[in-house]
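I am attaching a structure below and will ask some questions about it afterwards.
One protein chain omitted, others in place.
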Amino acid sequence: MTEILSAAPAPASPLRLFWREFRRNRLATAALAVTVALALLAAFAPLVAPQNPYDLAHLSLADARRPPGYLGTGGYVYLLGTDPQGRDLLSAILYGLRVSVEIGLAAGCIALTIGATFGVLAAYAGGWIETLIMRAVDLQLSFPAILLALVLAALLGQGKAQLVTALVAAQYAYFARTAYGAAAAERRKDYIEAAMATPLGAGRVVFRHLLPNCAPPLIVVATVQIASSISLEATLSFLGLGLPVTEPSLGMLISNGFPYMMSGRYWISVYPGLMLILLIMAINIVGDQVRDQLNPRLRR
Amino acid sequence: MSAVLEVRGLRTEFLTAAGILRAVDDISFSLSAGEIIGLVGESGSGKSVTGFSLLGLIDPPGRIAGGSVRLNGAELVGMTPGELRRRRGREIAMIFQDPIATLNPLLTVGQQMAMALAAHERVSTKAAADRCTEALARVGIPSPRARLSAYPHEFSGGMRQRVAIAIALLHRPAVIVADEPTTALDVSIQAQIVAEMRSLAREFGVAMIWISHDLAVVSGLASRILVMYAGRIVEEGPAARVLRDPRHPYTCGLLDSLPAATAPGVPLRQIPGAMPSLLALPPGCAFQPRCACATPDCAVAPEMTVERDRSWRCFHPAGVASERVAS
Partner (left out) sequence: MLGFVVQRAFQAFVVMVVMSMIVFVGVYAVGNPVDIVIPPDATQAMRAEAIHRLGLDLPLWQQYGVFVWRLLHGDFGRSFVYNMPVLDLIGGRLPATLELVLISILFATGVGVSLGVYAGVRPSGLVAKSIMGLSILGFSVPSFWVGLILILTFAVSLGWLPAGGRGETVEVFGVPWSFLTLDGLGHIVLPALNLALFKMAMMIRLARAGTREAMLSDTVKFARAAGISEGTILRRHVLKLISIPIITVFGLELGSTVAFAVVTETIFSWPGIGKLIIDSIGVLDRPVMVAYLVLTALLFVMINFTVDLVFAAIDPRVRSGKTRT
């Protein structure tokens, strides 16, 4: 039965075909649009935000913790209200988004590079190097990332670089395992064995054959891991282990608003939270669709 | 002889994003008690879908779009799922290509056989064990009682397929659809299974539809052969005559590509090209783009030509044309 259905018209370029299939899922297309829009908002936050939340000259404590739509002393309408320091919440959210995206991307990309390097190295080298790397990776994978990130963030102290280090250490293993899986499968094929026998083989094998074969699964893992770094960063910041208070990410904003929640000033926590969820969910939906499309077992 | 299975104008369609795909198009044949027919074609010709359609096992987005399947006189097309289920396994059974995939690796053979038994009969555990032992013994599995508590991975490929056959035979169905049952097996085992199936069919009077891409396997087994191409039957007739004196160019191509048809050292002949997509069939005869005999006439779809006990769907049948030239 399946063989008949796969006898579709001759394929165009694989990328275009991929995009055509992707576009058929309207939810995923919308999620992709949201992801791109949020990334642009984050990149251009200083131009888009009505206020610079770090500029102390703008802040007045008289305007602190005001509800959404409040008309401030400066004649300025706070669309989403203000936070405990009297900052415009909308602006704080946009700047917070910028910090969250920045950290998520940095952690994701560095973890991808390190993880893919380890994974491909293990698959290429084989022998004791393979055993050593993959044992370490498997050991780490049996522990939840959040615990590792928590301890590292606590030990390294506050700051962007420290936080990214903690996130990378917690997540590189996922990339390593994925890259290893794809590369090892390819490595066992005869033509690679043959290429390895020639002196010019090594670089060619790694860059022409092993890495390209790891790319599709790595892309899927990367989307998931970027979303999860953003979530992890927010969690750590919420627990007070992430970024310094001077540069609040979305998680920090939520944490700042937590004490006021009990007294009904919900917006300080809820709006940054909604932004955070929108961001993570959009990335996850895109990642889901890409994974479904790349998974040969669900294909018909 | 009365027909146990009577198929008329069967059509099965799949709804795909690119349009309606007609996987089985106007298939008709009948099967007498104890008869074995071979359903032959390349992958994608629709032979497996035909098999599944007979049992009413077409899942959405597929559906049986028309025609009639009468089993022991009862019409299966349009029957409720419950009534169909009560007939499956009891009156018509099916075995599959890959015995590793068909048996559940996590249940013992005895558990799986008992499940199949309980689907149609209420039997005590003791009686079920006896029946299953007997069924395993019938298909030639040594020490069947002890093997009931074994798991599928403890059997060899051929033995696993025997277990599947034993399950199919549990309720002594009138018809068994065998979908490439020997393709995944070693050649030596293939011959054993084929011989086993032939004797079982004779012994129990089970009629069989043997689906295969391999004319060589079918030739030693079937009394009649149906050749399918792109969802349609292109040639039908008694096995010996179809094999010795094929009419349709596609059947000729299949026969030519058999290793036995070629002298040693000469490259095997192939049918040029590949089967067209069922979504983009050429107008007229579907085989025309690959056919050496094609002429402008072939732009119109040929009807079945019936001659005594055989028929074909071609304007330029092989044996007939040469006879005409000769006369």
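A few points about this structure:
Order as written gives the chain letters A and B; numbering starts at 1 within each chain.
What we mean here is this: a residue touches a chain if its C-beta (ideal position, glycine included) is under 8 Å from a C-beta of that chain, and two chains touch if they have at least 3 such contacts.
All figures in this text were calculated on a predicted structure; none of them were measured in a lab.
The hidden chain makes contact, of the residues A:F18, A:Y54 or A:Y266, with A:Y266. Here one chain is not drawn; of A:L32, A:A45, A:L211 or A:L241, the residue touching it is A:L241. Here one chain is not drawn; of A:L32, A:A49, A:V205 or A:I280, the residue touching it is A:I280.
Check A:L17, A:A33, A:A125 or A:L147 against the missing chain and you find that the one touching it is A:L147. Per the touch definition above, the residue from B:R88, B:R138 or B:R224 contacting the chain not shown is B:R88. In the full complex, chain A makes contact with the omitted chain through residues 139, 142-144, 146-147, 150-151, 154-156, 227, 231, 234-235, 238-241, 251, 254, 258, 261-262, 264, 266, 269-270, 273, 276-277, 280-281, 284-285, 288, 297-298.
Interface residues of chain B with the unshown chain, by the touch rule above, are 55, 57, 60, 85-90, 93-96, 98, 101-107, 111, 115-116, 119-120, 151, 153-154, 164, 167-168, 170, 177.
What we mean here is this: only the chains that are shown with their structure count from here on.
Centroids built from CA atoms put chain B at 51 Å from chain A.
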